[in-house]
Structure formats: C-alpha cells, structure tokens
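Below is one structure, written out as structure tokens; comments come after it.
A single protein chain has been omitted from the complex, and every remaining protein chain is retained in its original position.
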Amino acid sequence: MSVKHALLALLDEEPMYGYQLRAAFEERTAETWPLNIGQVYTTLSRLERDGLVEGGDTDDDGHQIYKLTDAGRAELTDWFGSAVPRTQPPRDELAIKVALAVSAPGLDPTAVIQRQRSATMSALQGYNRLKRQTTDLAYELVLDSLAFAAEAEIRWLDHCDARLRRVADHPDGAR
Amino acid sequence: MRRHLLGWRIALRLARRDLLKHRARAIIALVMVTLPVLAVVTADILIQTADVSPTEGISRRLGAVATAEVQIFEGRQRVTQGPDPLRDWVAGDELSRATTFADVEGVIGHRSKLAAPTSSELVVRTPHGREAVAAEQADVTAPLARGFYRLDGGRWPAASDEVVVNQAMRDRGVGDTLTIVDRDGTESSRTIVGTIVDATRRSGEVVVGLPGTLPRLTDDGMGQGWLVDGPPLTWSQVQRLNDLGVLVTDRHIASHPDDYPDSMDDGSGDSTTLQVAALIVVMALIEVVLLAGPAFAVGARKQQRSLALLVASGGTPAQARRVILAGGLLLGVAAAVIGVAGGIGAAWLLQPVVQRFNASWLGPFDVPWPHLVAVAAFGLASAVIACVVPAWIASRQNVVAVLAGRRGDAKPTRAFPVLGVVLFGIGVLMAIAGASGRGDLMVAWSAVVCVLGMVLLVPVVVSWVARAAGRFPLPVRFAARDAVRHRTRTTPAVAAVAATVAGVVALGISTSSDEKQNRESYTPNLVMGDASVTPDYGYLDPRPDRPTDWDQVADVVREHAPAARVSPVVGVGQTSTTSWVNVVFADPARTAEDEQISPSSSSSALGTDVVVSDGAQLPSLVASYFSADEGVAETLSAGRAVVLTSDASQTRLDQVAIHVETSDDDGPTVSTPAVTVPATVLYRPDDDVAPLRAILPPSVARRAGVPAATVALDVAQPHLTTEAQKDLQAALQDLPTPAGVYVERGYQADAYTRIVQWVLAALGAILMLGGTLTAMFLALSDARPDLATLAAVGAAPRTRRRVAAAYTFVVSFVGAVLGMLVGFVPGLAVTWPLTAEGYSGSDHVGPYIEIPWLMIAVVVLGLPLLTAVVVGLFTRSRLPMVARVG
Partner (left out) sequence: MNAPETRPVLELAQVTRIHGAGGLAVHALREVSFETYAGELVAVMGPSGSGKSTLLTLAGGLDQPTSGRVLVEGTDLTAVGSAERAKLRRTSIGYVFQDFNLIPALTAGENVSLPLELDGVPTRAARAAASTALGELGIADLADRFPDEMSGGQQQRVAIARAVVGDRRLILADEPTGALDSVTGEDILRLLRARCDAGAAGVLVTHEPRHAAWADRVVFLRDGAVVDEAGEPMAAVRS
C-alpha cells in the first residue's frame, strides 16, 4: 500500500492540508485502511524533500496547503501507468493455519476450513450489505476489491477441501 | 373448455413460431405430407375427368338436346331397369303383342322424336384391301341430333350417297370416295363430304351416314331407339314403359342414379370395396406417417428445451404434447391446402398430356370436391399422426435432465420389441390363413400388421447394426452410432424405406409369379414367329360357294412376306357352312360313344384338328409338338395313323376304328361305316393342349373316307410387324375367297401389367429416396457440432461427405433388408392361391412362385449403394467450423 502515491493522487485533484488529506483518503477507501495523521505529515515532508509537492500558502486557520509539483505529477502518472507489484501473500496467517491443521494430529482440517469459510462468507455478506447502502462508485469498487479477495479466499478454501477429500479417497496420494 | 382452448392457443403459437424459425425442417415435413396429397388429388381429378360420369356420358348418348331415349325391346318382353338401362336391365314376361311407338306416346304424350344414331360394323375398301370400321347412321342435321358429332371440315351429308368420316378413317388413305362392301360382297361408293369429330371415339375409324344409307353388318338386337324432347320423364312413366317392354334413358334420371330406386343393385361387393379402400388408406397413411416422421421427430427434439421450460413454468405434460401436435396440425393444414390447390393446378396442366394417350375424349375438367376434402383430411391426419409418437416421447422426457443440458429421453420400453415380434407373428399367421383360402384381403391386412410389427423392431435392429459397426471405418461407425443415438429420427426413416421395399417386394413376387404362370400356361397356337392363314369370310353372306383358292391366297401372302416359306396344311376340311364334319376315332373292340380316343383338349390354329400327311412335310408346329423318340414321321411314312389320347390305357392299341360323322344343327345326319386302320396311340396328359387330335397318312385317309383338302397355309417365319399384319389381313379379306392371318407372337405380357410394374418400381424408388434423403439431411444438420469436433481434431473435409453417404447407406440398407423380409410374407401368401389355380385334378400345375431376385437385389443393394454414392458426390464437403454451443 503506497500512502505516498495515494497522497499525490489526492493532491492532484486539489491542493489540501494534512487533515483534509487524511479525511479524503479514508472517505475513498471506506476507512478500510485507517491512516495516522503523523504518517500523513511524515510522508508529506518526505515528498516535499523529494520535490514532488510544495508547501504553498496557509489558509485562514493557518493550515499549510500542499500542492503537486510537475515532478510530482510525473511521478503520479508513472504510478498509475505501472502495475502494483505482487509482494507477499496478504493472508499469511490463514494459509499457515490451514497448513498446520492438515498435519496436526487429532484435528479435523475440514472443520477448520468450514469454520473459516463461514466466517469469510459472513464478512462477504457484510460487504454486500454495505454495497446495498451506498451509491458511491469509488466506495463500491473498494468494497468489490474486498469482496473479490474474500471470494478468492473461499475458493481457495473450497480447493483445500477438495484436495483433502481427494487425499482421503485416494490415500496413495493420487493427484 | 376455455382452459382447453387456451392451452391449444399457446401450443399453436409456439408451434407456428418454431416452424417459421426452422424453415428447412418444416419444409421437409411439409413436402413429405404435401406430395402424396398433391399426387392423389392430381390423379383423382384426372381419373374423374377421364372417367365419363353418368351426367357427362348422357350427353354423349342423348346428344345436346333430347330429353330421353326410348327403345322398344325387340324381344317383346316386359323389362325391368335401373335408373340407367346401360348399367342394368333384365327382360321379364313375354308381352301379348308387340309394342308400337303409339303405345309409348300413350304414356309420355306426343313429342317430337328422332331415330337415335345406330352403331354397327362396316366393311370398307381402303388402299390396303377390305377393313372393318365403325359406322353410325343418324339424321345428323336434325335438331335432336345436336351434340353427337362436331363438323371439323366440309359439310354434313345431305344425300344417301354421302358420308362424313373422322380423321382416323381419313388416315387409312380413303381419299374423297369411300367404297363400302355389303354383306353379299357387292360394293357401292359414297362421297366423303366432311370430316367430323365423334363425341366418344377418338382414335378408331368412324363413318357416319344418314339413316338407312349404310349396311348394318352387326345388330345388337335391341331394336330402334328414339330420341324424344319435351319435359323430363317421371320414374312412374319409366316403370309403365318398362311394362310395355320399353327401355328408357332419361337425361335427368340416368344422371341422378342415387335418387331413384335401383331394383337391380344387390349391394354385393360393397363391403369388399370398402375394405380395399380402407386398406389402401391405411397403407398410404402408414407410409406417409413414416416418411414425415423423421422431420417431426427432429423438430420435437429441437424443442425439448422449450418444452422442459414450459413444464418448469407449470405446463402439464398434455400441454407440452400439444405443442408438438400443434406443429403437425399446422403443417397438416398447410399440406392439405397446398396439396389440394397444387393438385388441381397440376391436373389442369397435365390434362392435355393425358388426352394424348387416351383413345376416348376426356370429360369436362372435373373437380370432385368430396374426394378432395377426404384427401385433405388424409393429409391432415397423416401429419398429426406423424407427430403422435414424437409428442408422446416429448411429454415423457425427463425435464430435470433436459434443463441440465443432458438428453432427457425416457428409457425405451422393453415391451415394444416384444410387441413387434408378436405383431409380426400375427401377421405371418394371417398371411398363412389368407394363403390357405381366407382371401387376398386377409393377406393384405397381414401386410399391414407385419409392417407395424416391423416398425417396432426397427430400433432393435438399428442398435444391432451400431454394435456391429465397431469394426467398420469411421464414417460408417459414426453414422451407425448416430443412427442409434437419434432413434426417434432413424426409426421412422428406416421404417419408411422398409415399408416401401416390403410393398415393392410383395408386389414384385406376386406380379412376376403371375407373369410366370401366364407365360408357362400360355399355349402357343403355332411355333413362335410363324403364321397361319385360314379361310375367314368376315361378314360376307352368302359365302362364295367354291373352295378357297389357295394359290391366290399364297400369292398375297408371298407378296406381303417375301421371306416366308409357305406350305399348305392338308387336313379334314369343312366344306359346308351348314354342316360339320367330325372324324371319330375309337377302340375297334368297343365302339360305344364314350369310348372315343381323343386328347382332353385341342386347338385348331391350323384350320383342322385332323391333319393328313405322309410325315415328310409336317407343319412346323406339328413337327415341334412331338418329341423325336415318338417317331411320328416314321409311323406316318409306314402308313400308320397317329392318334392322341388322354387315356393312358389306350396306348396299347395297335389299330383304331375311324368313321366320319357329318352333323348339322339338329345332330348327326350321316355317318360313314367304321374302318379299322393301323395306328399308334400316344398319351397326352390332361393339362396338355394338343394342336391336333390325329395325323392320318393320305392312304389311311382315303381308306377311311376322310375328306382331305388344303385347309390352311403354314407360313414359316414371315417376320410381319403388327402394322404389316393389318395390311395383309386387309388384302386377304379382299380376295374372292377371303382369308385371315394369325401370327404367333408368343406370350405378350399385358401392357397394363408392365405399366403397373414400372409405376410401382418408380414410386418405390421415389419413396425410398424420399425417406432416406430426408433422414440424411436431418442427420447432417443434427450432426453439425459433432462434425465441427471432427474438423477440430483434423478430419479431412471429405469426412462430411463420407458420413453423409454412410448414413444414407445405413438407413436405406437396413430398411431395405427389413422390408425385403417383411415383403416376402404377403408376397408369397398372395401368390400361393393366385397361381395355384390349375385344371382340376392335375398335379403339374402351380403354385408358380418366382422370386424376382434381380429386382430385389437392385432394391436392397443397388438403390442404397446408388443413393449413398449420389449423396456422397453431392454433399457439400465443407466441415462446419462452429463451436459446439451457440
């Protein structure tokens, strides 16, 4: 998650000061990723140092308003133009848990998987409930992202389930 | 009720849209039902047109004006008649006095009358000699005679030496003067003043003269008829006239026979006629249903998803069934309308063609609406019946399976093949019963039962073929497996072919066996190709009182047939016209009347049944009749008589007693004393038709007082065409002592039979092709996704052709083999009694069974192969490149 590029994108729409930036960010992402105001200012000063933004005027309340420089705009264009790098799998804990459950003695891995599936499904239902309550496209897309991720998780759980069953039916390890 | 109608409305809407959407398939089904309707309508109209109905015929018999014809029966008897005396009348009690026309007027009142045209034979001289033609005599210009003849050139005859003739008479080369030969041989001439068209005859020669101006060589013995005008006669007048011995042909009564009591109609034959009609309808129905079946089956299969959705939306199986039936209903109505309209049009167009081949004039164009309604109903019924099985299957399908995208056919019932075997067995039993005397109808119905049984067995046979197809090349395997998978489409197609082949085979067996019987039981009068000339006086009376001048006759024959070898036949001649000479052979020891020595039957194409010859120059027929080891020539040259007998015990005789009886109408008058002569008696079985009874050496004939003379000319191999024979006959008739010629042309297959056979063969081939090609077309369109898969895995484009050809072959071959087996049953059954009729007590005759193997081979192997090859050549070879779904 690149806070740096998110701030650049928001500043591209209009010059803002720190608190404004945090509010806009959380509005767009449905508060999915809470943002510390300290992190906003740290990032802004780093961006100013790199010449991507510049602190301009202060408003009536004395807030420092930041705006995008040409270099910042170029950086933003680069960011939108490139794919998000695939780094670590995001749900390490679940994968490790299932992996451990498969080999743990006296434990039914299917039950673990089903419990997780119900939970994820509940979360998915929650996302859909939220979707029914909003008409904001950006918010919906973020919810969709979460929903697709949850769906992928359920599919992966289904896949684990099927593999486990295959192994149970053919203990020789037939694939 | 309203609910019911609503259900049909949806069904009709669905069916109509489906047909419009799948036009090709709809057209196939439509054609299969329409063509028979069209053909039957065309044929019916042409037959009705050619067939002169009472109403139309009456104008030919009464002309355009007369109310009625009254005919005082010469027999001076009361008569009883039906509405039309031409159809039936009988004579009754004798009348005390002859009826006069005044008596007739006493019943019908005074009316204008005209002698009705009389018809008789007439001998005329043509450039070829003397010929017999038809003659009519009538007051042709009288108002009442209007409508009998149409003047086509020249004028009507006005004097007793004037006649008019038709074109056929002119074509015999008579010029403007017609020479007429009277009964006594005197000739008189008439001037031909015009050409007419006769109301009835088209191709025969006709001469028309004023009443009493032409000799009447023949007389029907009915007496003069009179045409009268005035109001129509009543039935009671007709009956009163009948009591006076007068036959009445009333225009109104005769043309409305159903409105009047017909005392003559005994109603017999009605149930048979009805059964035959029912049989024909049932068979045609089966055939049409089977032909149209595949298209409907495919249609129903294509609609199975729609029907499943219908059921899922709350439709009942009955409502689903109705959708398919509605398709049949719509196509049936369309087929009926198109077929009837097209049939009327086709008949109209074909009318002149039919006229060309018809000797009589056709009647007016006649559209028999009641028939057409029946034929239309037949078309509708066949389309609906063709839908019944697909509809039933569709309503039984597994909705869940279909909705899941699988085939939802209900399991085929095991009971059907069993029922098929049972039906087939019943059919065979019926055929056997029919063959052993229950009648032809029984056999015909057995054919229907056999075919129905076979239809039920087709799926089993097809699945055997598919199982056996594992070893065949891909296209055949593909075709056979596809045939099994699409049973509902394959079964009717195979069954249609089978039913057709069964009919062709059955009729083929019966006609060729019948033909064989005719051929083998035909007794030639002469050696094939030979001719004989015997005295023939025609209408000449009195006959010339001198014996035939054989030299003169021989000259005429040589003139017409220069290549022929002409030799006289000497035998017992008949020298008088009033008495009859008979040579009697008997056992010298017993001379009783019933101890005569004679074969059971003999012909006398040689002009005699007792030939006189020394054995040196036997007529070829006689020579070929005896086998060499009978040594006839040697016997005769040794001075012994040769006598035939049907009594084997008489062959022991070494000599026979001969006497000559002369008889006249009152019985034997003169009998010569019996003379015993040396003789060889030869045995002939009962069914043998001998060309003579005995041959006498001249010495024996003289000794026995047998009057020997030349009785005929034996003309060996004259090579006469029928036309040349007609000319020779005319020339021989023209001699002072006229003679007639007979040419042995061997067994002549009846032209009608041959035409029937050809028509049957053509019809069979068309039906087979129709059944096979529709099934093939439907199979190919069904197989598109499979062919696309084949293409995807690299099949060559010609694979499509090969699959098409293989499918065609599988359907038509399996059908043909099944049909052949089924056809044998009624074929043999009907042939057995038909050809078993021989002379009673003989065991050499019948049943004649001839199986036309060549024809069967052509139908069973040849046609399927030919069709397959043609299909292979003409199928588009491009493989479909479509995806499996979509």
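Letters A and B mark the chains in the order given here, with residues in each chain numbered from 1 onward.
Note that a contact is a pair of C-beta atoms (placed from the backbone, for glycine too) under 8 Å apart; a residue touches a chain by one contact, two chains touch by 3 or more.
This is a predicted model, so every value here is computed, not measured.
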| item | value |
| --- | --- |
| Contact with the hidden chain (one of B:Thr186, B:Ser236 or B:Ser313) | B:Ser313 |
| Options B:Val400, B:Val670 or B:Val869, residue touching the unrepresented chain | B:Val400 |
| Sites on chain B contacted by the missing partner chain, in the whole complex | 2-3, 6-7, 9-10, 13-14, 17-18, 21, 305-306, 309-317, 319, 399-400, 403-404 |
| Residues of chain A (touch criterion as defined above) contacting the omitted chain | 114, 117-122, 124-125, 127-128, 132, 147-148, 150-151, 154-155, 158, 161-162 |
